[in-house]
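Every protein chain of the complex appears in place save one, which is left out.
For subunit A:
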Amino acid sequence: MQKLIAAIAGRLVIIVPYLWLLILFLIPFFIVFKISLSQTAIAIPPYTPVFNLADGIAANWDKLKELSFANYLWLLDDPLYYKAYLSSFFIAAVSTVLTLLIAYPLSLGMARAPLTLRPTLLMLVILPFWTSFLIRVYAWIAILKPEGLLNQFLMWAHVIDTPLNILNTNTAVFIGIVYSYLPFMVLPIYSALEKMDHSLIEAAQDLGSPPFAAFWKITFPLSIPGVIAGCFLVFIPAMGEFVIPDLLGGSQTLMIGKTLWSEFFSNRDWPVSSAVAVVLLVILIVPIVLFQRAQARAQEEGR
């Protein structure tokens, strides 16, 4: 009897994460997917409902036949959408590389810092999270605008004569993404570097590697799982980013998150924006699966 209870309890524990996935991921996804297959309508909500349980099975079966992928074909038709996807991909990729370039030395410095100093440094990395993301992005407007802090400083230092036009360009979007997602890159890389046995570096030096060679042959390869984790943690949300391109980007900044938003709120075309969201998810599933594989492999290696 006790065994039975224990077995049931064991199952229940596993059920919790599955329920979580079901309620917070699968059900919303299917709702969005369902909407993406329907037609726009001037109604509340603004689309023709696809299924209605009250209609009975036969009626719903007929509706199933009516389902169309017209919205997806529409996405293919209008170059705006694939351009937005491509541009998002490009912006996310560039931002990820830039974040990596900044985060890696930062993480290395943190991991090599005296043991007593590390918690403080870690705290400083996490500290920005204590302020609203939106406010921090707004703060960048104040910094980057033509009469903003950056330009004032550079003019004061006589580096430039006329204000730089950074705000409302892709550069501002890169800055915003790098700034906002930096901790997501720093933390996994830091944790990979921090757990590394320092005697490995000494061993490499002992065997004839100057410090730089020892870094490339030992430290860097061993931190790759952290680098991969960090890149995905930055790339995936950056791809669908809306707030940063909306606030810092200009009219020419094309990102799928922004397209989705305007489709949803300005055009009130829920079916098309749902289709945009579903395609974005499908595009992102590929890197997510790759990420999972990389993690599984890293775990198998036992390091």
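Throughout what follows, a residue touches a chain if its C-beta (ideal position, glycine included) is under 8 Å from a C-beta of that chain, and two chains touch if they have at least 3 such contacts; residues count from 1.
One rule holds for everything that comes next: contacts and distances are computed from a predicted model.
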item: Name of the absent chain as recorded in UniProt (options "Class III cytochrome C family protein", "PadR family transcriptional regulator", "ATP synthase subunit a" or "Spermidine/putrescine import ATP-binding protein PotA"); value: "Spermidine/putrescine import ATP-binding protein PotA"
item: Touch criterion as defined above, residue of A:19, A:59, A:203 or A:288 at the omitted chain; value: A:203
item: Subunit A, residues in touch with the chain not shown (by the definition above); value: 197, 199-200, 202-210, 213, 217-218, 221-222, 301-303
